[in-house]
Each structure stands twice: as structure tokens, then as C-alpha cells.
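With one protein chain withheld, the remaining protein chains of the complex are depicted in position.
Labels run A, B and C following the written order; every chain starts at residue 1.
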């Protein structure tokens, strides 16, 4: 089916494979009148680019974005914004038995069963490179959100068992793991070194903090704001779980504790706690929105693994080449992008929720 | 926005409020030729009906379903299946200050900010009664799935801190908590009694096991099978987290452990473990699909709580009347329904994924 | 597939068969805050009700609408509005060979090939009674449009060869054919009498005039305002053609004539002519919107017709019972409803087209 599009009011369609000519995204329905150039988007792409640290693959990619349509004289026109990023490192090489063998932890087997064939080069469409289009679209949505005072910020919450303890957002960009806690980052680096020595890989948790969303955004039923955030995050490769606010911990506590009491604070309805993570009944409650997702260990490891090939024979596989021992740091900006798209979409949808809004808009 | 519809190939639209005349659902795009009567649907509704145990509200509702369209001579016709369940217990009563006060942990405040008004009777559209339509639709999807050998089965994994230990599915329907472990159920009952004494409430975790799904179902990008399951489950009120397979635990383990190795078993591609929970890269891998969701404690509690009213004054609130001290047991069938709808939708979508399928279909 | 829903921002889902228990519609995404009761909807339904004149079937139906959800204390709540109309005249009768024979000009054969079975009672889902839900939804959209100064008005333009000549809208409701020209209506009645004597039927053309739509509504590509109007109108049974503005006549004229010149008129951008029918490039141009559709003659006629039955045998068929010799007059309100839904949907969509609108909305 056609599953490469996300969003109701805005629609984001990504395309491209790991080793095709290019990757890209079309953002349709984006409002007219936002100042936009490649310079707004490139910094986001640079955050997910390979080769940034020893924990990321050394693949040589500039990942330079080009705006092909939808912007005129530096301003969005309301028509589809088409962005393209060329693949530089797409020279054919010998994929050996990877071409015909199902890598454990990867989608290879599912692809063959689904489509009858697959682009085996670097995972094809299931590659993490598909997220380039998401990040580019997210950068644009984030810019629009900033115009109305909303910020979206993700960071690494844990790597393996090592969690952040002191939260200092300014530290996030000082370490290769995107952890807002220098001490935890150091420990996590040591943990990753050990993983790499063992030809093994690690996972982690990413948290995203969204501030400035007014109360009343989202929808009460299937399109709950947290339901869409959950879809958005689980749609990122390697995500195996999602939490809103207290998440699974909420299942163990009591109602008297978990309920956030309301009080007026300087004329503003305010929650005294934020167990809800800023969303109640699928609708924003005016508080910070907090979501988390669990990332599994990178499935590409150099250890020998038992598997099966396309001829349905038992075989062993060793995945050569350098792979990220942990994808969490590079996924941080992807999570941020998906949250930005989701919030942006819901924010626009709300503008037509009421007859009084409509009458005010069309009163002239 | 229009957010009461779920599904791509099949579309499920619920309608109705807690204390309106009726609730219902329209299932459009459902295939023709399935034998169907109210008897197929009613048992699912009875599982979520109030008044089944001392842990559920005593509201007197028969919740009897009527098929209004889409079935002719006992068989689905391919046209919209409209189902209605009348609300018997909708007599107006004095809602007191609940009508104008924001209940902590509820969507009341968000509704007012979003829509400018709200149906305060029993939560209106944000009531758990909205799930009646989901359960009815899920029953129909489950019947279709059974025709091709797929079963969907949910149960309570934990209540508060009390987890199931021995898994015996036949026990699930022997206790009011839907726990497939008699010992755990007993402990959980004791825990709930204590909660009730303290005018407090509890949460828990529901797990759903889906068997018989062939490999190749789902989609690689935004419509990943697990992403849609995540949306489906978080769209259920009170769900604050979702996991697929090992979920958050996967974030702490190593790639060498988390990767499920493949081996041939009697001519069938088989995974030796199932950390993936049956989904890799958004596509089913032929194994059992396992998802879990965290349910927060029921927000309606009889303790005095601090809050704010519609005039933006600080007030206290006590929520009278009998409320479920835990909604987990009644939510089990809702989780089952949402999983059935999601799997059914993806299963149909797959049938057009390949040119060889299309040529085979239209060869005559 | 799931094809019973129309609309992007608002979604209208009809359900029900000619002789099922009931018919209805769910309108999801409709804005909160519109005063609404059955009295707003019933007059529209009464306009399409059978038995209004000798040119409509005598079927005894009250077609009384009930609002089941989405309205609280007389005002829309923003949640799905569910409307139901019970079928009174659904007693089973002997359908004779109609049950197994493909009526010429009807969808019977297509239904069997598509679904493998069909509800043969009165055409089942392909009956004109399906439009009840459309009309009910249209009534609600028309009420919202009125709030912002937009009116939608359809009328019979021609019956067979007889066209209206003098246009006097006040005449429309004075004759059973909904013609805004008393003289033409009289001639058309004579024509229909002759058709009825010959057991034959007639067609005609309906025109819809939409006033008050500001310039800038609609979309430049696939969702052009006229493209959606075309889908909306051709989706009405028996419609075989659609025109916007000058329509097919535009294909025969010259650019210098067909182009509408602009001039300022009291500070307002004004077109000196309206060949465009109020839409240019898919976007409203501020002028009256004019669309027309061609209705084929009623396919149910009492003459003997050659056809085929479900066993694929050649047979003859006579369609007994009283059928409308022309459906044009009853389709007028259906056309009005479809236009109202389409315009309403586009009108809301426009509110989020620009960043300056968004900033203005969220400035507080």
C-alpha cells in the first residue's frame, strides 16, 4: 500500500533508497509565507549525517539538500516543497552473500515476502537513510512552530543501562551521544567502547520535550495527539516502544498520585505536576509535552550469526564494514523531526475546530 | 479535524457520547461474503460491559448491538456496516460542579480549549463508552481474521506492581481481572481492595498476542505495522505507553542478544527467539506478534482533589458515584479489537503489493 | 474499497440500503458551536421525500431524521454528528425475477461482479435512498455556509428538451419539477405525461448557483474546487455529465470571448462576465459559482426489456410498481447538498493556507 506519507493537514512523503541516485521528500499543504532556504534545513541534516563521531558509520556523504520547488524569492508559496539530497556514495560494490541472505534483526525477510524482491544495497528503502526526508521536513515544520513560540527538543535519555542523571540541555551538543549530562555521556562512551570491542551493539532511549503548545491541540479519538506521536515515533526504524509522560511507570502508581492537580497561576490554568506528559485524553493540556522512545541495538553486527538465505538454506552471516554501534545519537534529530511534523499538523488542524473561529476568519 | 476514523483499506468510524441517545460505528470497505449476525458481535461487547464484577462501574447498560446496514440474508454485502448500541442509562441527572469543573486526569480542560464547549455528561465523547464502537468493529475484523487462521488474544499482564508469572491463557476468563494466572489475579484483587478502601485507583499493563500472521504484512515507512498498532493502542483512552516485542528492555540489551537468528524448521523460515515481537522494519516476520500497552490508574477517584473550574477559579472536587477502580480488565477486549482492526487492514492491503498477484487475479 | 466517505477537512460517511432497517450519515470533523436541531435538517429531507407529486414514487416514507450524537444542548460539539432515518416501508415482498435479473440501466450486474452478491431489494445500496444521508449532511453544511454569507441553490434547468427560459427563482417551489420558470414547467409536465403514458421515462439538467464564496477557495492541482464539485455531482446516481460555467460551450468559443475581464467596482475586484462559472485554475474567483449536471432518464421503466439473469440466461424483464418517471426534481436537493458539502470543506481548508493566518490565530 501507499505508506510513505504522514500527516493530515500537511502531508510529508519521503522517497528514496540507501544506494539509489537520491533521496527526498515532498511536503504538500505547507502554508505560504514562511521564509525558507536550504540554510534552514541543512543544520538538521548535518546532525544525522554519518561520519560525525567514532560511533557513526564512516560513509562519506555530504547530504546536501536542494529545494526544487515550493519556494519563490525565499518564501514558501503554499505549493509542494520538494527537497532532494543526492547520494554520493552509491558506487556499486560487491554485496556478497548479504544480497541473498536475511540479516537477523533487519527487514530483509519481510521485504522478500511482501514484495517478492528487494533492493539489497544498504537495506534499500528500509535503510536509516530514508529518515533524511523526515529530518528535512521536520526542520521546516520546526521553523513554523518557532514562529508561534513552540520548541521541539530531543536528546538521549539513556544508552544501554546508563541513564542521564543531571539534566543540562546545554551539554547535549558537547558529546557525541547527545546526552544532556556530561557524566552519563562519559560512562556511555565507555560502555560503547566495550560493545565495539566485542563486535556488538547497543540501544538506548530518546526523549523529546515540546514546549509552548497551547491547550486544546489534538483530537479525542483515533487521531489523539499522543496516538499520532506514537505512530510517528514507532515509524522510525529500530523503535520498539513509546511512552507519553510517565508512560509504563503510570501503570504501577495510584490515581491519587498520577492525576495532575490544576491550579490558577497568574491567571493561567496550570498543572502542579506533569505525570500526563502534557496530553490528556488525546488533547494537549497546556503543559510541556514529553515523549520517549526505546531504540533497539543496531542489528548490523560483525559477529557470526545464524540465519537463512533466499533459497531457504541455513547459513551463517558476518556483516562486514563499519556500522554504527549505536544509532541513538543520530536518531535524536529524527525523533525531533517526527515530533515537529506531528505537532505542526495538529496545530493547523485546530484552527477550524470552532464555528466562532470560522466566523471571525470570514467576517469581512 | 475529522479524527474518528481508523484504517486505510477498511475504515472504522465511531460516533456517540457517554450519555447521548446511542453509540455506534460504521465499518466501510469491509469485504463482501462474511457470514455475520449480532451474535458474532455481542460476546465482545459483553466483555467490556459495565457491571460484570465489583471492579467495574455498576451502570446498568445492556449494550445490545443492532446491525442497521451492510448485511443481507446473514452475509456482509461489501457496503457500510452500521452498528448501533442504544444508551439506556441516559436519564439526565444533576452533574453538580462536575459540569463546570475540570476533573484532574481527564480531558475536560482540553475539550473546552479545543471546542469552546463540552458535553460534560459522563465525559461525553472522551468517555470509555466510545470504545463500544471499536469493540464491535473489532469483533467483525476478528471473525474475518479467523477465516484465514489468525487469532488475536489480549489479557492483563499486570495490575499495579503485580505481574503474571505463570502464563495459562485458560485462566484469563476465570477471574475478573482477565489475568492468565490465578495466583497473580488473587494478589491483584487484594491490591485493588486496598485501593478501593483508600478511594484510590490502579493501573496496569495489557498484552496482546497475535498468531498466524504470515511474513510480509505491513509497510516499510510511516505505515509500519507496529507504528499503526502503536497509534491504535495509544488512541485508547488512558494508554500512556506501548511496546512491541521486548520494547523498552531492548534498549538495554546487546545486538548479539536482541537479534533473532533465523533457521529453517520443516521447510519454514523460523526465528529461534522472538525479541522482535513478530515485526521487523515495520513488516511481519512470520512469528507471533506481541504488543503491550500501559494503562494509567482510573482518573475518577473519590478523594478530594485540587482543580480549576470553567471560570478559572481554584476549587476542590470530589467525584461521587461508583467508578471502576481499575479499567484494565474492561480495556482488554478494546486492545484486542484495535489489534484485530489494524491487522485486518494491513492484511488486505498486502494483496495488491505485487504485479504477479495482480496478473494472477486478473488472468481470466 | 472504503468509498462511502466524502470530504477532506469535514468527512461525510453515508450508510444504509433501500430496504434495510435504517439509513444514515456520520459527519465527522464538523466545527463546534453551530446551533443545530432536527428542524434544520428535516426541510431538506422533505424536499427529496417520495410521494410529493405524481412524478415521484408513492412509497410511504416519513423520512424523519434523528440526531443521535454530536449535538449537546442544541449546539454542535465538534464530535461526530450521527443522523439516522428509519425505513418504514421495508416489509419484505416478492421481488420476483428482479431478485435475480440484471435491470438494464442499473448497477445490478456490476454489483454481482464486484461483490459476488447483492441486496436486490430496491437496489440496495445503489438506491436513490442512499442520498438521504447526503441531503442531511448537506443541510448542516448549508447552515454553516449561511453563517458566513454563502448560499447554495439548485434548480431544474431542463427536462428532456425543455429548458427554462425566464429565470425566476421564486417559481422553483411552485411547481413539482423545481423549475424556476412557470411556463417551462408547464411544458415539461406535458412532456412527462406523454412519457408516463408510454411507460417511459425522462432525464434533465440541474444547475446549482452558489453565491458569496470569497476568492481564494480551492486548490491548484488534484483537489481543484471544480474537480471536487465534479466528483461530488457525478457521485450522485444517474449523473452522466458535469459542467462548470460555460462548460462544453466553452470548447467552441474563442479565448477573447471566453476570458472574463477584470475591473474594479467600488473597491472590489470584479469580473465583467462569468464564463468561468466562478472558478479559475481550481480556485474561486469571487464570482458566483455555477455548475450543472446531466441526469439520465430513470432506468426503471415498465416496458418489456431484454436482459440477462444471474444464471447468464437471456430473459425479458418488466419492472412493475410505480417509479419516478423523472428523478430530476428530487435530485435537485441532492445536488444542492453535495455542493454545500464541497464548498464547506474547501472553505475550512483555506483557513490554514498562510503563515500570516496562523500567526494571527496563535498570537495570544
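By definition in this document, a residue touches a chain if its C-beta (ideal position, glycine included) is under 8 Å from a C-beta of that chain, and two chains touch if they have at least 3 such contacts.
Computed from a predicted structure; not experimentally measured.
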{"item": "Touch criterion as defined above, residue of B:56, B:79, B:131 or B:175 at the omitted chain", "value": "B:79"}
{"item": "Candidate in contact with the missing chain, chosen from A:28, A:189 or A:353", "value": "A:28"}
{"item": "Subunit B residues that touch the omitted chain in the full complex", "value": "9, 31-34, 76, 78-79, 144, 147-149, 214, 220, 347-349, 351-359, 361-363"}
{"item": "Residue numbers in subunit A that touch the chain omitted from display", "value": "1-5, 7, 9-11, 13-17, 20-24, 26, 28-29, 32-33, 66-70, 72, 75, 77-82, 84, 114-119, 121, 124-125"}
{"item": "Subunit C, residues in touch with the chain not shown (by the definition above)", "value": "1, 3-6, 8-9, 14, 102, 104-107, 109-116, 125-126, 130, 158, 160-161, 195, 198-205, 214-224, 226-235, 237, 240-248, 250-264, 267, 269, 272, 276-277, 280-286, 294-301, 303, 305-308, 312-314, 349-350, 352-354, 356"}
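Throughout what follows, only the chains that are shown with their structure count from here on.
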{"item": "Centroid distance [mean C-alpha coordinates] between subunit C and subunit B, Å", "value": "38"}
{"item": "Where subunit A and subunit C are represented by their mean Cα positions, the distance between them in whole Å", "value": "44"}
{"item": "Residues of subunit B touching at least two other chains", "value": "1, 3-5, 9, 14, 114-116, 125"}
